[in-house]
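Entry: chain A
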Amino acid sequence: MKIVTIIDYGMSNLLSITRAFEHVGAKVKIAESSNEIEGSDYLVLPGVGAFPDGMKELNSRQMVEPIRNHAKTGRPLLGVCLGMQMLLTIGHEHHTTEGLDLIKGQVLPLPKDIIGFKVPNINWHEIKMPSDGRWQSTILSQSKDLTDFYFVHSYYAKPDRMEDVLATSKFGNLEFAAAVQHNNVSGTQFHPEKSGEEGLGLLSNFLKL
Partner candidate 1 sequence: MVSGDCCTKYIRIDPSGMKRVIARLDIKGNKLVKGIHLEGWRYLPDSPNDYCNKYYLDGIDEIIYVDAVASLYNRDSLKEIIKKTTDNVFVPLTVGGGIRTIEDAIEILRSGADKVAICSQAVKTPEIISEVASRFGNQCMVLSIQAKKNKNGSYSVWYDVAREKTEIDVIEWAVRGEEAGAGEILLTGIDHEGLEKGMDLELIKKVSEAVSIPVIASGGCGSSTHFADAVNSGADAVAVAKSLHYGKMNIKSLKSELGKLGIDIRK
Partner candidate 2 sequence: MSETLHGLPDKVIFCKKCCISNQRPSTKREFSKKTTKDTETVGFGDDGICDTCKWFEFKKTIDWNEREKQLQALCDKFRRNDGTYDVIVPSSGGKDSFYVAHQLKHKYGMNPLTVTWAPHQYTQIGWDNFQSMIDAGFDNVLVTPNGQVHRVLTKLAFENLVNPFQPFIIGQKNVAPRAALQYGVQLIMYGENQAEAHNKFDENLSPLMDISHFCKKENEDLYFGGVHINDLKNHGIEDKDMFLYKPLEESDIRKAGIEVHFYSFYKNWSPQENYYYAMEHSGFKSNPDGRSEGTYTKFASLDDKIDGQHYYTMFIKFGQGRAMNDVNRDIRDGFISREEGIELINKYDGEFPSKYFQEVLDYMGITAERYWEVIDKARSPHLWEKVDGEWRLLHKVH
């Protein structure tokens, strides 16, 4: 049975994501301190809330280095929602904050002036495969193009490199990164644990990496 380590840094309701992983057959370990992160096979960084608060919590618990170290081992790491945003270099929510810098790029606010599209963006959206169609061997390997996932966010991630954008979605006329990936480090802006069977499928895929 695969063991998934979910990081608890006080910024998320862990129950849903725990249940979702259990539902797809994994055993879940909750890492409340930095030394519990080391040696993980599958590491998950969840999160709901603001970028500066998230980084502050990670820093105060000395979790930043262990996460970066895990990324260096090549073992899979998944960031969800705020967790995904923190994988990037810099966040601009409230004020500029340094992120984990595992994927080069920045986190920007969603535009508030697009008619018909409200912030926070609380909705299902379909995600699109990049034109080079490279979902194979990723967390989205079993997903079909244009599948709907559940998003809840007011900011979006903008990777510097196109190759790091795993999937896009649309917010009005803004196309943004719905999922990112750089080698063994993946992230989803949407919540796979809240996206029905498709979301569960994504979590299963993560466990196959």
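Candidate entries met the following condition: all candidates are chains of the complex that A comes from, given by their letters.
One rule holds in what follows: a residue touches a chain if its C-beta (ideal position, glycine included) is under 8 Å from a C-beta of that chain, and two chains touch if they have at least 3 such contacts; residues count from 1.
In this text, all values refer to a predicted model and were calculated from it rather than measured experimentally.
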_Identity of the candidate that touches chain A (this complex; choices 1 or 2)_ = 1
*Within the complex, which stretch of chain A touches candidate 1?*
13, 15-16, 19-20, 23, 48-50, 112, 115-120, 122-126, 128-131, 146, 148, 150, 152-154, 158, 162, 165, 168, 170-171, 174-177, 191, 193-197, 199-200
